[in-house]
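The block underneath contains the structure these notes are about, expressed in structure tokens.
Missing here is one protein chain; the remaining ones are kept as they sit in the complex.
Letters are used for the chains, namely A, B and C, taken in the order the chains are written, and counting of residues starts over at 1 for each.
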């Protein structure tokens, strides 16, 4: 016992930027804990117990360099967050658990393979196939492209503080792991391409969603794409950019999800077209929302600008790079700006603004805990935005880095112009709110597609489609196999002599092969 | 002469004598009979444990060896009992789990207890005998005895289903026994001895085709008893038909005893090199892996809770057998650890399923609706143990599966690693099916979780004994999961025993 | 070799009755026939043309048949008898439930 404890303590690694990331993780968890104080009404004790378990195990995941404790702690993270989903719906628990468990199985396999090939500690892995295996392993857990399908439904259906935890920090654990194993000098081209695909695809989806939480979930995937791209690029500044972006996006997305919970309680809806008088009802939440979206859209003097600038500057300079990054920035600006446009500008009446503000009418009570959480998030965004080198000695080289704030300002102004033009001419990209986004629906689409290949589409019972896929389909297959093996009793007994023949004549049979 | 190691005989004779007393205990009152049963099993546990404690230094240095000879110690064919580290490990864990099962069944079995306990203790005696014996024919006798004693226990509930299950169990069991007998007789005719150690010394003298025949009949016999794929048909029925403690005994304990016999036969008695030379080891390895996969797949479609658990036993046993067939030190470590883990987990699962199913109409999945709300804490224990079998971290199942996987990867056997991983995923799906069914209905608010936790204070209340045994299993699984290093020393010494059969042979023949 | 041949023929008849016949009693007979074949083989194989291994008072015997296989066979027979009795008991019980001893007509024997 003592030995394993010692091993556990020794495995901690306080080098590089991981202590910084661990600190940020603690701050974010505290933010969600504050926000949950009034959001979670029943079984509060169990919620906070799970949060504690989650907090301790994330620290281990970030800091340890022992494969065993790493996987162990990550499973604990998964378990804790899985059961947190129970405050919303047990169905989510089931789905999330199945998905996370299949993800960790791949990861476990990858980790064992790495272990078997001589990487006894978590560290830089040079072998490209192993890198690929491990990227696939974290793919399901961290929502890499093509494995991200579960992320929007589950992150949007979860209770707001849990969404904040999941979207703000849990999905980033995979990228922190990648920071440890991908060599800084070379990067990984595959990861780069994945990241690019994620940014574009999920950004487009975020632009097309009317539901605030679904939009946030898609934007998470899109922003994770920047991190993947940065790690895939390789190079010192790209890695710094990735770290900074993990922090920046962590603060922004945690704040946004917490405030989305507040908006939901305030208006009773998540559709962004229905929000009226937002600023006068809840000024601080509005400010937090605006600031966080600004960070997502990489406005200067927010955290998001610095990180994205670092990522951009790490690329090989050229016209193509400039153009591509300009467009990527435009995409994030568009989807962030669109929400702000609908929330605060379009169809809003500011004529009685100050009177309303003074009167302070609001549907959902303003709690100090919530405000504290939001202020922490805003503080984080502003601090990282003004002093990217601030946190300790780790990123100290960034002091010398020139962030070209003026060109950033110029870009923002251009984006603002373009988006204003687009919004006013296209009625603010108003799209119909999609029906409930869920894994069942995906499954139905997929099955319809398969059926459509052969004949016309069939109506499925969407209620049961998830069960159908995960249970009945598999069960029927196994039932068929079972019925095939289980013929009548005669045949069952006949296996004994057949087995006997095979064994008795094994030498002859073996010599044939 | 051999007064010193009389414990070895006592370990076998004590439960047998207790069985005779139990048989005539219909005049006793409930309490006296139950306490007698618990005390008897406790004394058995104390005996084994004292052997472990008093010889701790010897066990640690891998020179622990006890031997008891019956009758003429100078004659070459006398029956003797021997205990080395491997037997000690198995004897210890088996007795400990059986002790808990006895406590559970004192409350669970409500009629014909005298016959039940008589047969139960006879099974215990035969298990101890087959673990301790160093003589082939006595081993055969004990294996047959286990089959005969468990059959009436399987049909204990006396319905059509249980009778059918017991009948099939017996058909397969006897066939296996006949094969075992053939093998023993062939050995006797070739070598003129029945002592395992003497056989081990001279096995190379037999001609190769004869070796093959002997090994094959042993393999057939043991594989039938283990329920490996093409001849597994009896296992799910038998293990699901009987009362819960007997299911736990069969699935949790007996299958491991057969694994022990397998190890004794193919590592101590017949050196494993013979299996490799005859190309049989690879065949058995692949067969066990296929069996493991198929066991898990069949568990998916099982609509009865206990049948599902029985099928998952097939999966786990196949995996353990496969990993043992790798014949490396890491493989033995993973295999033995998983034997211990699976023994605890499957016994716990069957016991808790027995507790849960007492109030339902049938064992069918449709009738399990809402049992999670009715028996909250018990069902939570059930879920925890399920997670253990799947391989969730803080539990012992994870640790053992981890070492099994490591062993497969170290041997570069990727199919095995795949089967272990796939088995976990499939297990997750079939356990979730039952768990979600258990929470299907809207909960009826009777007791809050806090109240139930407070009621844990009444731990030693006799009304709670069944629940407490289940909680104890859960706690053990969590505890050993965190501190699996406890088993490191006993397992390593047992591995030493497996890899150096020469020591056993010399000590048996020399003493 | 004649002994082997007889053993295998008996064993196979037993096996055939066990696997092919649907009457459960015949299956038990088949199983016992298998056992009997093995016992027959053991006894006849260990027969080297000597006397039964019983000393006669006042006579000096030199050539005995090996008594150990006989003793082992005796044990085997007793176990076989116990198992056969148990099986027959179960068949009686099954007959009470389903009214037949034809295993094709007993439902649920196959799943």
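A few remarks follow.
We adopt the following convention: a residue touches a chain if its C-beta (ideal position, glycine included) is under 8 Å from a C-beta of that chain, and two chains touch if they have at least 3 such contacts.
The working rule: contacts and distances are computed from a predicted model.
With the options "Ion-translocating oxidoreductase complex subunit B", "Probable glycine dehydrogenase (decarboxylating) subunit 1", "Thiamine pyrophosphate enzyme TPP-binding domain-containing protein" or "Multicomponent Na+:H+ antiporter subunit B" in hand, the undepicted chain maps to the protein name "Multicomponent Na+:H+ antiporter subunit B" (source: UniProt). Shown chains touched by the missing chain in the whole complex: A, B, C.
Check B:59, B:100 or B:118 against the missing chain and you find that the one touching it is B:118. In the full complex, chain B touches the omitted chain through residues 1-3, 6, 9, 13, 16-17, 19-20, 23-24, 68-73, 75-79, 112, 115-116, 118-119, 122, 125, 129, 137-138, 141-142, 144-145, 148-149, 151-153, 155-156, 158, 163, 186, 188-194, 207, 209-210, 212-213.
Listed here are the chain C residues that touch the chain not shown: 1, 4-5, 7-9, 11-12, 15-16, 19-20, 45-46, 48, 50, 52-57, 63-68, 70-71, 74-75, 78-79, 82-83, 85-86, 88-90, 92-93, 96.
Seen across the whole complex, the unshown chain contacts chain A at 490-491, 494, 497-498, 500-501, 504-505.
Throughout what follows, only the chains that are shown with their structure count from here on.
Averaging Cα coordinates per chain places chain B and chain C 29 Å apart. A straight line joining the Cα centres of chain A and chain C is 69 Å long.
Centroids of chain A and chain B (each the mean of its C-alpha atoms) stand 44 Å apart. In chain C, the positions touching at least two other chains are 18, 109. Looking at chain B, residues 168, 171, 175 sit in touch with two or more other chains. Partner chain A is touched in their complex by these residues of chain C: 15, 18-20, 22, 103-104, 109-111.
Residues of chain A touching chain C in their complex: 486-490, 492-494, 496-497. Within the complex formed with chain B, the chain C residues making contact are 18, 24, 27, 31, 34-35, 38, 41-42, 45-46, 68-69, 72, 75-76, 79-80, 82-83, 86-87, 90-91, 93-94, 97-98, 106, 108-109.
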